[in-house]
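Encoded as structure tokens, here's the structure I'll be asking about.
Every protein chain except one is present and positioned as in the full complex.
Let's turn to subunit A:
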Amino acid sequence: MNILEVNNVSKNYGSLYALADINMTVGDGKWLSIMGPSGSGKSTLMNIIGCMDKPTSGSVILDGQDITQLSLTDLTVIRRDKIGLIFQQFHLVPYLTALENVMLAQYYHSMVDEKEALNALERVGLHARAKHLPRQLSGGEQQRVCIARALINYPKLILADEPTGNLDEANESLVMNLLHQLHQEGSSIIVVTHSPEVAKHAETTVVLEHGKIAQIIDNLK
């Protein structure tokens, strides 16, 4: 069973092609990396998979549902219910504590549960920093809060955009270990990165160049 199927997806801005005829699948519980240099179209593909943009043509089947046919409002619901987002720049609400940032995802998903949010922070090793504001946390800690927020609603797919792009080596290792844990627990993960080191953690790496799939690497071989 595939959690994601991308079929002949193209995205163009006028005469400029950002993506051209992309085809790929992600099996349930699998880890896929999308790698490529700047301008290769990896962020565009991530936005389409993450229900934040629509392709010009083609279809994207997420958990059995064609998301290209949905309205922006419906896409918001799918994003809320099925996707956990992790950003390169963390994007935490600056005036909410680490705990409240995690609870924010619960609030827009269903119901706020402080105990569960604390457990999520404990899982990323930040239980003691729950009451701290983002500015009081290091970059690595902020990214771990972001991961806790992404997994709090038990998403079908975790979508991470350059999750270690702003982190030092030690924090990169911490974050990648967390993603490994989630993967081992059965989470489906897509990581968008320009780093081969990060990409090789996945089972499969899709290499994009000029909006097209240049290579598919099986990292298990």
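Some observations on this one:
Here, contacts are C-beta pairs under 8 Å (C-beta built on N, C-alpha and C of every residue); 3 or more make two chains touch, one makes a residue touch a chain; residues count from 1.
Note that in this section contacts and distances are computed from a predicted model.
One chain of this complex is left out of the view, and of "ABC transporter permease", "ABC transmembrane type-1 domain-containing protein", "histidine kinase" or "CheW protein", the protein name its UniProt record gives is "ABC transporter permease". The residue touching the chain not shown here, chosen from A:Leu85, A:Leu121 or A:Val145, is A:Leu85. Within the whole complex, the absent chain has one touching residue among A:Val9, A:Ile22, A:Val60 or A:Ala105, and that is A:Ala105. The residue from A:Thr76, A:Gln181 or A:Ser195 that touches the chain not shown here is A:Thr76.
Contact between subunit A and the unshown chain involves residues 43, 47, 50, 52-53, 73, 76-77, 79-81, 85, 87, 89, 91, 93-96, 100, 103-105, 107-109, 112, 149, 161.
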